[in-house]
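Take a look at the following structure, please.
Only a single protein chain was left out; the remaining protein chains are all shown in position.
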Amino acid sequence: MEQLHHLEARMRSCTEYLTIKTQTRSEFRNLTPEIEKIVAASGVKEGLCLVNAMHITASVYINDNESGLLADYEDWLEQLAPHAPTSRYRHNRTGEDNGDAHLKRQVMGREVVVAITASKLDLGPWEQIFYGEFDGRRPKRVLVKVLGE
Amino acid sequence: MEQLHHLEARMRSCTEYLTIKTQTRSEFRNLTPEIEKIVAASGVKEGLCLVNAMHITASVYINDNESGLLADYEDWLEQLAPHAPTSRYRHNRTGEDNGDAHLKRQVMGREVVVAITASKLDLGPWEQIFYGEFDGRRPKRVLVKVLGE
Partner (left out) sequence: MEQLHHLEARMRSCTEYLTIKTQTRSEFRNLTPEIEKIVAASGVKEGLCLVNAMHITASVYINDNESGLLADYEDWLEQLAPHAPTSRYRHNRTGEDNGDAHLKRQVMGREVVVAITASKLDLGPWEQIFYGEFDGRRPKRVLVKVLGE
């Protein structure tokens, strides 16, 4: 009996990589359905799910899937860290033009950690997992790591 | 002997939901004592504790429990993402007036992950776990997930 309980509580983990290539420099994409599938396939009943951008000019964050809000984020981030003039950022002296994207990503964050409860992402009513791209038009990866029992 | 060690190292998890209803639109609340109780009750000795807002106009973050600082945060966030005029945000065309709250929450963050060491939250000397509300006066939930051994 103890042994059975024990087997049930053994650790499981699962790692997946999503590749995202946006059409425009800046774009938001809802990753929730894809993450839900990965969690279901992992067999983890109770645990944690880490979702992070693997690139440093993109974000993974949780907020509302509402088009007005996504436009507000875009305007607001442009105000906090304008793209132009690109000479504004010392980082751009390396030949890059994405200094602003490294700043925007800090405001929106690199990663989210979401609870898995009863085999599902334990999200609030409006919580959606978003990818935020600030220097797109090239393939970038998002890591999903599931850890639990 | 091996079996004993083994039993000690089996995984445990625990999930709790706190409900918070603030009196004012914007408010900060120290959650540390409640989280400490949940960790103690979980029986986890070594692990991680995730604490996240389940609503997208509120934050969970870690910083100082000092009233001057909390007032500074309020002023600073109002400067970075003013509430009024509410027409400033496209999100508010949906009939909401909380566009600013969705932005403020991104600055302060959705979640914290805290280490559990020797059965306790492994916090630095001034670290306190705070709930930051930016669109309150209605019940909202905070999720606490403990995972470890």
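The first chain written gets the first letter, and so on, giving A and B; residue counts start at 1 in each chain.
Rule of thumb we're sticking to: contacts are C-beta pairs under 8 Å (C-beta built on N, C-alpha and C of every residue); 3 or more make two chains touch, one makes a residue touch a chain.
Note that the structure is predicted; figures quoted are calculated from it, not measured.
Engineer: Looking at A:I35, A:L48, A:L77 or A:I129, which residue reaches the missing chain?
Structural biologist: Hidden-chain contact among the options goes to A:L48.
Engineer: Please identify, in ascending order, the residues of subunit B that touch the omitted chain?
Structural biologist: 2, 6, 9-11, 46-48, 61-64, 66-69, 71-73, 76, 80, 107-109, 112-115, 117, 122-127, 147-149
Engineer: Can you list, in ascending order, the subunit A residues touching the missing chain?
Structural biologist: 6-7, 10-13, 15, 48, 50, 52-56, 80-81, 89-94, 99, 102-103, 105-107, 109-111, 113, 141, 143, 145, 147
Rule of thumb we're sticking to: only the chains that are shown with their structure count from here on.
Engineer: Subunit A and subunit B are the same sequence; what rotation (0 to 180°, nearest 5) superposes their CA atoms?
Structural biologist: Between subunit A and subunit B, the superposition angle is 120 degrees.
Engineer: How big is the gap, in whole Å, between where the Cα atoms of subunit A centre and where those of subunit B centre?
Structural biologist: About 19 Å, centre to centre.
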